[in-house]
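Excluded from the complex is one protein chain; the other protein chains are retained at their positions.
Up next is chain A:
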Amino acid sequence: MSAVATRGRVDSPPERPRRTGGRRFRISENVAGYLFLSPWLVGLFVIVIGPMIASLYLSFTEYNPLTTPTWIGLDNYVRLFSDDPRYIASLKVTLVYVVVSVPLQLAFALFLAMVLDKGLRGLSFYRSVYYLPSLLGSSVAIAILWRRVFSGDGLVNSFLGVFGVEGRSWISEPATAVYTLVALSVWTFGAPMVIFLAGLRQIPDMYYEAAAVDGAGRVRRFFAITVPLLTPVIFFNLILQMIGAFQAFTPAFVVSDGTGGPVDSTLFYTLYLYQEGFASFRMGYASAMAWVLFVVIALFTALNFAGSKYWVFYGDER
């Protein structure tokens, strides 16, 4: 936003020689530029920044959406951390989900990217096939499918049955329900995989050749060459997937019928937020939750950036 405005000013210093009509043309060109920008600009203000400011205000109110908000100061925020065990439970569930699912998903994506990078025939076909789950993963249909796959008489148990292992209803057992959602997230590894693939392609073959000549084995080459050179891409994927995991909603909503059950074991942060705002008519409280989530995500991202200088290696550094 500010970058655009600055450029506009720099573009029209008076001392620059101009041909007739140039100034008018510049202005109308700027207007055209802004107009082209306007769908995004309008979207940003009307459906992002505006609602964000509104929700910040609402987070200091008691707001039943059927009536009008009343100012209650910090009460919502105080209640979040002092008087709402379900909120704390939802935080825990979400943290477990983020901490378990993100590394697993990245590891899986990297593994498949490496397999596909081996110059497989029909690579673009496999790439598309492996990317498919990412397109479908957050859809309602897949979440319903997941319910079936992990239910008592579902696919997973039939498979385990082959080995004589008696499964349980994974999705309706409080101890395992959240891990079925972790599995769903790992399964949608396509997006990071494609980015990893691109990153792997950037690593010059000569490094590997040189290492091979020096007698480095596969594992050694992976840890000494691939991983260090790939760290910027890993970091990028990590940030993206982490933010996405904090905000996960659809799978838990569909798999648990919107309840976060069994007994709150899949009560993701956003799901609880939604329940409070829309089912329990506490939109002010839900807004406070949204802002806390915003701060939490910002914090985690900042921590990651701070930590990144110890392990992320950019090619131009020594």
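We adopt the following convention: contacts are C-beta pairs under 8 Å (C-beta built on N, C-alpha and C of every residue); 3 or more make two chains touch, one makes a residue touch a chain; residues count from 1.
Methods note: contacts and distances are computed from a predicted model.
Chemist: UniProt names the one chain left off this complex as which of "PP2C family protein-serine/threonine phosphatase", "Extracellular solute-binding protein", "Heme exporter protein B" or "Spore germination protein KB"?
Modeler: In UniProt, the chain that is not shown appears as "Extracellular solute-binding protein".
Chemist: In the complete assembly, which of A:92, A:127 or A:168 touches the absent chain?
Modeler: Of the listed residues, the one touching the omitted chain is A:168.
Chemist: For the chain left out of this view, which of A:51, A:103 or A:258 touches it?
Modeler: For the chain that is not drawn, the touching residue is A:258.
Chemist: For the chain left off this view, which of A:76, A:94, A:151 or A:270 is in contact with it?
Modeler: A:151
Chemist: Considering the whole complex rather than only what is displayed, give the residues of chain A touching the chain that is not shown.
Modeler: For chain A, the residues touching the absent chain are 19, 21, 25, 28-29, 31-32, 35-36, 38-39, 42, 64-67, 147, 151-152, 168-169, 171-174, 257-259, 261-264, 275, 278-281, 283.
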